[in-house]
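Apart from one protein chain that is not included, each protein chain of the complex appears where it belongs.
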Amino acid sequence: MPIRVGILGATGAVGQTFVDLLDGHPLFTITALAASERSAGKTYREAANWIGGNEIPDRVAEMMVQSCKPVLDCDFVFSGLDASVAGDIEGAFARAGYPVISNARNYRMEPDVPLLIPEVNPGHTALIGRQDWGGSGGFIVTNPNCSTVGLVMALKPLHDAFGVAAAHVVTLQALSGAGYPGVSSLDIMGNVIPHIGGEEAKMATETRKLLGTLTEAGVEPADVTISAQCNRVPVLDGHMECVSVRLKAPASAEEAANVMASFESPLAGMGLSTAPEFPIRVFEDERFPQPRRHAMAGGGMQVSVGKVRECPVLGVKFVVLSHNTIRGAAGGAILNAELLNAQGRLVRRTEAVAVE
Amino acid sequence: MPIRVGILGATGAVGQTFVDLLDGHPLFTITALAASERSAGKTYREAANWIGGNEIPDRVAEMMVQSCKPVLDCDFVFSGLDASVAGDIEGAFARAGYPVISNARNYRMEPDVPLLIPEVNPGHTALIGRQDWGGSGGFIVTNPNCSTVGLVMALKPLHDAFGVAAAHVVTLQALSGAGYPGVSSLDIMGNVIPHIGGEEAKMATETRKLLGTLTEAGVEPADVTISAQCNRVPVLDGHMECVSVRLKAPASAEEAANVMASFESPLAGMGLSTAPEFPIRVFEDERFPQPRRHAMAGGGMQVSVGKVRECPVLGVKFVVLSHNTIRGAAGGAILNAELLNAQGRLVRRTEAVAVE
Amino acid sequence: MPIRVGILGATGAVGQTFVDLLDGHPLFTITALAASERSAGKTYREAANWIGGNEIPDRVAEMMVQSCKPVLDCDFVFSGLDASVAGDIEGAFARAGYPVISNARNYRMEPDVPLLIPEVNPGHTALIGRQDWGGSGGFIVTNPNCSTVGLVMALKPLHDAFGVAAAHVVTLQALSGAGYPGVSSLDIMGNVIPHIGGEEAKMATETRKLLGTLTEAGVEPADVTISAQCNRVPVLDGHMECVSVRLKAPASAEEAANVMASFESPLAGMGLSTAPEFPIRVFEDERFPQPRRHAMAGGGMQVSVGKVRECPVLGVKFVVLSHNTIRGAAGGAILNAELLNAQGRLVRRTEAVAVE
Partner (left out) sequence: MPIRVGILGATGAVGQTFVDLLDGHPLFTITALAASERSAGKTYREAANWIGGNEIPDRVAEMMVQSCKPVLDCDFVFSGLDASVAGDIEGAFARAGYPVISNARNYRMEPDVPLLIPEVNPGHTALIGRQDWGGSGGFIVTNPNCSTVGLVMALKPLHDAFGVAAAHVVTLQALSGAGYPGVSSLDIMGNVIPHIGGEEAKMATETRKLLGTLTEAGVEPADVTISAQCNRVPVLDGHMECVSVRLKAPASAEEAANVMASFESPLAGMGLSTAPEFPIRVFEDERFPQPRRHAMAGGGMQVSVGKVRECPVLGVKFVVLSHNTIRGAAGGAILNAELLNAQGRLVRRTEAVAVE
């Protein structure tokens, strides 16, 4: 029997990506769509200004959008809510007993909340047991900011092998990272904007938590110094990042490339349907990766690395590309849910639930 | 009386920019246009596939294009030649007694050839006296690669004030930097290409020479470690660069910003018409500079700096923007010529010269 | 003495273009800026999210923004107001005695209100005398929609010479025509949107009024059948239009081109500073006009025509390009004001006016 999924913020850009990616999912089936009061009571087709390349799945298009309030007829919820409302709503669902797999930033840095990339820190899900939502059994799990994911996926094997002392990253981020309508075409056509509000701080704090160590007291952040300069570029999907690292145990560029190319995912063999067969691909062609050509690799879940070279200043440098709305948002959250399910943390809710 | 100018490679992208920028110049007047044999014998209007936004100046449009061989009826030549032919042709003109103000890369790193940014190293023109082109009186002066200029303009005041130990730079370079037809639209539309052949090495070696010290033995390169990652982005004009520096005498971001903002050009008061009043502008608005809005500041000759902040990894970071075909190519060469003229190094050739 | 100008909707995209174009205007000087209550009481620099390539003129930047209510300390007002509020506010200013030179659509089709392109129907300003705003002496004059101007400028000489029975037009319209933030980058990057709300109807009704005949009863619309298909394309400025016409007196493509190229503006010799010397330029190069290269011709006021050829279906076809925010909005309104001033219809208001 499929696990029943609700989507909070279903009409927004992230919500639409959830709907698109869950179409045909072998485990999860959408049974509830929730959005703002303005959308509630309309069909999804009416309420969502659908911007995706694919069509709205027929079954979903005719579903009625509900308010973002418990109860919803589902076993857990994905949240694509805007940060301005996610705090309250996600908390309410956790208190009502729902697992909340959230893409919002609100709870990411909470001590008891896992900030999760399944290939990087699957054990951090143990934090769930420390959450207390009034004994409801609900909990919250988050995925990182879209620009953090690619960086951390590339740093993980380096950190394991050599220790990363410092990482310097300059991003070239895609438009879809800003949501919809997001960036005005008048601002970005033929232009670069060297500023994305709040992004640089998130890349630093989230990276340290993701690479951190689970202790009695919570997650001990990794001792990695991060410096980020975030830029918006006229690209639709796919965040490029130019990364230079200072390693604790010095390594050549070739050794670094090998360690990334041979990264063994802890998910191997678990049969998670969204997990890419090869989480990291290392290109030898010096022109690659490129966002328009490689963002969709592995269904948008593979991270592409290229140009691994000596950095005269910091040691080793490379570029990394990841799909910001799939690996960096909805797809990452779905993979989180698949891991939680494999760990037995998602259960079918048996109590009667009233549909709003 | 105006100084008579010849343009080598007049029909190419750089050559066209020379023609455009020299229209109405108070000192220099174009009297000779030279290009490949294919163009020779045609009017400039026929020979040049004019790509500029402005029209071809009427007077120039009807001039006859000549071969790139001495003699040309002019007092000195600008060279916008492609590197594949610039070595031989520029040498031939120098041996024939012409000052050659070149944008090509061929002679930049020659010990006796000034690699010149007038605001940065005007004294390097003393190298001219060491050149020997068979006693002809000719010489060659070069300007740096388009991506080097902005970096070095920003580093110069920091280097003078604090000493730059290392600079880490990630570029977001405009399409016009690749010439015409240059980058295929199919490659770059909605995309980023993380590779520009040869560019990264040039940024390192040229920067060290530009910031170097003139000695008896030539230019002693500055002891600055450079690491560059060069990217092509879908922007028409204006190279953005994200720079992090390690300073020898530590300075705060505010001190660094002040030093750049208060940079006093050695050209001040010399009345060079192409020299921007303020060579460096430091923005406080965190969204600026942006290539489409600020590349043309100061007629394309002002360098824009913004986002000066602490860099947790290297010390101080900022972004810098400069116009790649003006400050970074033809405009830079014209400013070089204005400086040489002010130094009395450009003289009117009085011998009779036969027009080809 | 300069004529004192107020700008209604000064902080919006059209208002900003007014501010930009009026900087240094020989006749008009901005003495009042008005915008929504949210902006009132702030300096213009604070209130306007300035999006132009040029900087805010210093004098204007520090002016205080007022509410859009009479009285304002000025002799007449330009209106860059959004249609949702322009009706009431412009009416209020007319009733308070101000000439209102409006870019909004609200009053364009009113029988007593001139819809004005100075080169096309300068005599329509006679309608002003028929307006009655309670004896205030105020009046309203409008300019057409940005996509109408280029079409009508090209049709005018054809209509005079041969009579235009029908015009079929397909537009490729620039992003700035939608205002700011306007079109989302996610919608238009690498895309075409074949729909612009309300645009096609405006092109038909406005064209007929502009080419119409002034009679006792108002403007008798020209008997021209118009069919428009309006598309948005990823271009910043400059509306391209592919036009085919059926002429009443058949003419060859060459004759049509000649008639457009030799169009004599009724403004010739009047010394209007915004009027382009040649209102219409006809290109022979089959690749031209192009929006990025030619939209700014004549300071954005010249209309470019090209590819004049036989149309096997309708008779003659051509493309026409005009700058949508200059000729098609603020620049057109300024030229309207210059004409009205030359006709003696703008007078210095001598009564004391209290600044809000």
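A few notes on this one:
Residue numbering begins at 1 within each chain, and the chains themselves are lettered A, B and C in the order written.
FYI, a residue touches a chain if its C-beta (ideal position, glycine included) is under 8 Å from a C-beta of that chain, and two chains touch if they have at least 3 such contacts.
These figures come from a predicted structure and were not determined experimentally.
Summary of contacts with the chain left out: across B:Val183, B:Ala204 or B:Ala251, the touching residue is B:Val183. Note on the undisplayed chain: of the listed residues B:Gly212, B:Pro234, B:Pro276 or B:Pro291, the one touching it is B:Pro234. Considering the whole complex, the residue from C:Met109, C:Leu314 or C:Ala342 that touches the absent chain is C:Leu314. Interface note for the absent chain: among C:Thr17, C:Ser244, C:Asn324 or C:Asn341, the touching residue is C:Ser244. Here one chain is not drawn; of C:Pro157, C:Gly306 or C:Gly331, the residue touching it is C:Gly306.
Touching the omitted chain from subunit A are residues 53, 189-190, 292-293, 296. In the full complex, the hidden chain is touched by subunit B at residues 51, 175-176, 180-190, 234, 236. Not every partner is drawn; the one left out touches subunit C at residues 166-168, 170, 172, 189-195, 204, 225-227, 229, 231, 233-236, 240, 242, 244, 246, 286-293, 306-307, 311-314, 317, 319.
Heads up, the rule we're going with is that only the chains that are shown with their structure count from here on.
If you average the Cα atoms of subunit B and of subunit C, the two centres end up 41 Å apart. The distance from the centre of subunit A to the centre of subunit C, each centre being the mean of the chain's C-alpha atoms, comes to 48 Å.
Residue positions of subunit B touching 2 or more other chains: 189-190, 292-293.
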